[in-house]
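One structure is given here, and the rest of the page talks about it.
With one protein chain held back, the other chains of the complex are shown just where they sit.
Chain IDs A, B and C follow the sequence of writing; residue 1 opens each chain.
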Amino acid sequence: MAQLTYRESVSLAIAQSMRKDQKVFFMGEDVGAAGGVFKATVGLLDEFGPERIKDCPISEQAILGAAMGAAMSGLRPIAEIMFSDFLAVCWDIIANQIAKTRYMSDGQINIPLVIRTANGGGSKFGAQHSQSLENWSMAIPGLKVVAPSSPRDVLGLMASSVQDPDPVIFYEHKSLYAMKEELDKTDIEIPLGQANIMHKGNDVLLIGLGLMAQRAKKAAEILKEKFNVDATVLDLRTLVPLDLQSIKREAKKCGQVITVEENPRLCGWGAEISSLIIEHCFKDLKGPIKRITTPHIPLPSADILEDNTIPSVDVIVDETLTKLKIKKEK
Amino acid sequence: MAQLTYRESVSLAIAQSMRKDQKVFFMGEDVGAAGGVFKATVGLLDEFGPERIKDCPISEQAILGAAMGAAMSGLRPIAEIMFSDFLAVCWDIIANQIAKTRYMSDGQINIPLVIRTANGGGSKFGAQHSQSLENWSMAIPGLKVVAPSSPRDVLGLMASSVQDPDPVIFYEHKSLYAMKEELDKTDIEIPLGQANIMHKGNDVLLIGLGLMAQRAKKAAEILKEKFNVDATVLDLRTLVPLDLQSIKREAKKCGQVITVEENPRLCGWGAEISSLIIEHCFKDLKGPIKRITTPHIPLPSADILEDNTIPSVDVIVDETLTKLKIKKEK
Amino acid sequence: MNSKNINDDIGESTRLKLWETMLKLRLTEKKAYDLFLQNLIKGTSHLALGQEAIGATFGVLLEKGDYTFCTYRGHNHTLARGSSIVGVLGELMGRQCGLMRGKGGSMHLTDVENGVMGSYAIIGAHIPIANGTALASQYNKTSEVTVCFFGDGTTNIGAFHEALNMAQVWKLPIVFVCENNLYMEYTAIGDVTAVEHPAADRASAYGMEKIIVDGNDADEMYRISKKAIDKAREGNGPSLIEAKTYRHSGHSRADPGKYRPDEEVKDWVENKDPIKIYRQRLKDFNINETKINSIEEDMIRQVEEATEMAKSSPIPDIKEIYTDVWADGGSEWHN
Partner (left out) sequence: MNSKNINDDIGESTRLKLWETMLKLRLTEKKAYDLFLQNLIKGTSHLALGQEAIGATFGVLLEKGDYTFCTYRGHNHTLARGSSIVGVLGELMGRQCGLMRGKGGSMHLTDVENGVMGSYAIIGAHIPIANGTALASQYNKTSEVTVCFFGDGTTNIGAFHEALNMAQVWKLPIVFVCENNLYMEYTAIGDVTAVEHPAADRASAYGMEKIIVDGNDADEMYRISKKAIDKAREGNGPSLIEAKTYRHSGHSRADPGKYRPDEEVKDWVENKDPIKIYRQRLKDFNINETKINSIEEDMIRQVEEATEMAKSSPIPDIKEIYTDVWADGGSEWHN
């Protein structure tokens, strides 16, 4: 039995992958000697040395370019982009190069690499250090998209991501780094494309990702306890590949669906899931699909503003009750 | 009466804006002396000189940065990004700076600028010069998103975009540059957020944008002529602001909805429209919303491959018939 | 340098302005640090204690209408331009009285009234943007100068390169100021940079002059910066200044700065502190000690008063979440 934080799971997951496969190395800004700004890579430099843990200049294009090229010649790099917001400065390398090169080369080139990045809000870091950007990468053909919601999932999904022969963007949630979990073993694998049922029920399906999956789970507990509402909570875990089977099955079972997104409204992943459910489960739906999202605005910084912008457990509970036409006074 | 190509409309629209307002200037790569790679800015340098028509180095971040800063101090720049695919190399300036600065500054800073770019496929340019990327900018709060489908719309929407006090990404479709239209006047304005009904009918609503709006219109003509199907074709024209009123009204009227997107499937604008229609018109729908999109792949280059990847008029016709359960042999 | 022996090209009143400005910066940031410890400031915050001479110099030299662009480590540069202490501390505390009423936070201080065209939290992004206000001045044939501050680590990012080239090609009225505090976040700049002087050794790549200055000596900063500003204002194009300095504290709130050798920190704090240096300098120039001290006392009082004002300012109304995305004041994305 080990008690691990999400943060510790990251470094352990990287270490486990590196121990198994000499081809795996890790690079990023301030990741080695300093152990990363989120302290999620502490200890790696000591164990693996500077050849496998590489501190980089502030040059995100150069970092991901080098990672891509190394992957093209058979290595398996893990590259850190400190905050997901900075994906924008290297977006060409990601969206136009890493994602498309396999296809354009007619399969001559494989790019087995993992880009891990700290994603999401809750830290009052303001609009340029708090975004939830899973949808950016979901929109790009050729990228796999992973967003673990617990220490266990970090371990299991990182192991699979590193072994995956395709490029993976691995979104770690900043507000989950401190989360703790008891684990009976740490050497686990969770296949990409397998959603996780975090709570079971027949009344309504809540679909979440990352922090929002955890909040949906808490909401489901409150809904059960206080309002006798039975919700299924589905943590998608990966957006690409998408566990469409589970989505369809649970949506059909419940007939009422709510997606819970941390990103701003327009073109979020919830829109895609919503359109898929419409396509595949139209007849089984008892009502419109509700999307809970952050409003379509940049994220504000002050406590009270940020707290009231990102969907909270209370908001999820309230919106679920509204959707099911249940009065809160119950 | 003037007959204008879409290409000529671009330079005329810019010229008209520049004649009216000394604050407007234009910058980009190879736009001045050469008149642009698509010859869409021919003549501007001659009329306005090098101080208002600025040829730039290959430095997209510097180009949009300068445009942003100039807009912050009250000018109204129009900046060209030669192909929309290159938005990726300056995505940080667009998504993190241009889009967010007004909000972060609590409204102290306005950024009235237009970024125009050649978008879309059809030219066999391959995966890095053919993308349809309206959805990238739709996902970013703080950006307005415009995509004209005709010479008239280029004129009217460019005029409004340049006058708009907020940043606008203006997607011109490469495959429409040669399109001609008779116009009785050229000094027109079309407000942002006003969709265009290109064809009227009650059986099915086809929602398109850019080239896909034109193809949907052709499909509607064939559907009428050959299959007696009455389709409404709604050209969204702008994704932000979105003409939600027209979408709702037409969706309710028809009860059957198809979106026609040129972008790859996941998180395209069609997903958002689909989820909005579900939210607002659930009871009026007679069947699931169908999304016609490019498959979720990078765009291939060879004629036959590209032609069979981007939704064609035939595909739109066929998918509409399938949706309405009409046999093609009719 | 024995200041008594040189001709006083700067003069007492300017020196006292430099002194006052440096104190404003130092004392406000020290207060910000206290407020963290009291948990009245949330989020992150990047102090520039020890780097005051640089921002202060430009604060004194620039004119109304001139533009400045700075980074997340921008409290100094903002205060130096004349922004109110309460506006800065209020923003850090997320209060209604904050420069952006809590919307932007410590990394995005903006005060257009005072020419502070924003603080930018993504490395390098503001350098091309700063070219834009300079371009506007050139386009309008007006004489404002734009100044853009950034760190040593920032010289390795692409936007830096693009912006410096463009500025020179167009001969823009701009001064680029690299504050070389020897570290990016926790990594020594020398470990990740191909040249010794991350900015100055690159100046020639943009056809610019190599300029290195002791950024902790306000007089030296003043002289060099004045030249660059004058050059820009006279239409003679951009300059790139590398100012050597050091931050006394860690990179950001959470960082104890342990990656730096103790002796190095000690040397900079004890022997090269710009405030200490300048206090001595004022004495060397025989400036009346009561003046020196009363400016300090006055500033201490101003900072205390501003702190109390900020503390008593209400938190923003949550309706503010939905304002000012668009120029119409709202956040609607549909009609």
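By our rule, a contact is a pair of C-beta atoms (placed from the backbone, for glycine too) under 8 Å apart; a residue touches a chain by one contact, two chains touch by 3 or more.
Since the structure is predicted, the reported quantities are computational estimates derived from the model, not experimental observations.
Asker: So which shown chains sit in contact with the chain we cannot see?
Answerer: So, taking every chain into account, the missing one touches A, B, C.
Asker: May I ask which residue of A:A70, A:I190 or A:I292 touches the chain that does not appear here?
Answerer: Going through A:A70, A:I190 or A:I292 one by one, A:A70 is the residue touching the chain not shown.
Asker: Quick one: which of C:G158, C:G215, C:P274 or C:P316 touches the chain that's been left out?
Answerer: With C:G158, C:G215, C:P274 or C:P316 as choices, the missing chain is touched by C:G158.
Asker: Among B:A70, B:A88 or B:M158, which residue is in touch with the absent chain?
Answerer: B:A88
Asker: From the list B:D55, B:E181, B:D230 or B:D318, which touches the chain that is not on show?
Answerer: Of these options, the touching residue for the absent chain is B:D55.
Asker: May I ask you to list the residues on chain B that touch the chain which is not drawn?
Answerer: These residues touch the chain not displayed: 29-30, 33-34, 37, 55-61, 85-86, 88-89, 123-129, 265-266, 295-298, 300-305, 308-309.
Asker: List the chain A residues touching the unshown chain?
Answerer: Contacting residues on chain A, toward the hidden partner: 25, 51, 54, 56-57, 59-75, 92-93, 96-97, 101-110, 112, 141-142, 165-166, 193-194, 240-245.
Asker: Spell out the interface residues on chain C facing the chain that's missing from view.
Answerer: Residues touching the hidden chain, for chain C, are 156-162, 164-165, 168-169, 191-195, 201-202, 204-208.
To be clear about the criterion, only the chains that are shown with their structure count from here on.
Asker: Any idea how many Å lie between the Cα centroids of chain A and chain B?
Answerer: Using C-alpha averages as centres, the distance is 30 Å.
Asker: Which integer distance in Å separates the CA centroid of chain A from that of chain C?
Answerer: Centres of chain A and chain C (C-alpha means) sit 36 Å apart.
Asker: Can you give the whole-Å distance between the Cα centres of chain B and chain C?
Answerer: It comes to 41 Å between the two C-alpha centres.
Asker: Touching two or more other chains, which residues of chain A qualify?
Answerer: 85-86, 88-89, 126-128, 266, 296-298, 300-301
Asker: Residue numbers in chain C touching 2 or more other chains?
Answerer: In chain C, the residues touching two or more other chains are 101, 103-105, 108, 120, 122, 125, 158-159, 325, 331, 333.
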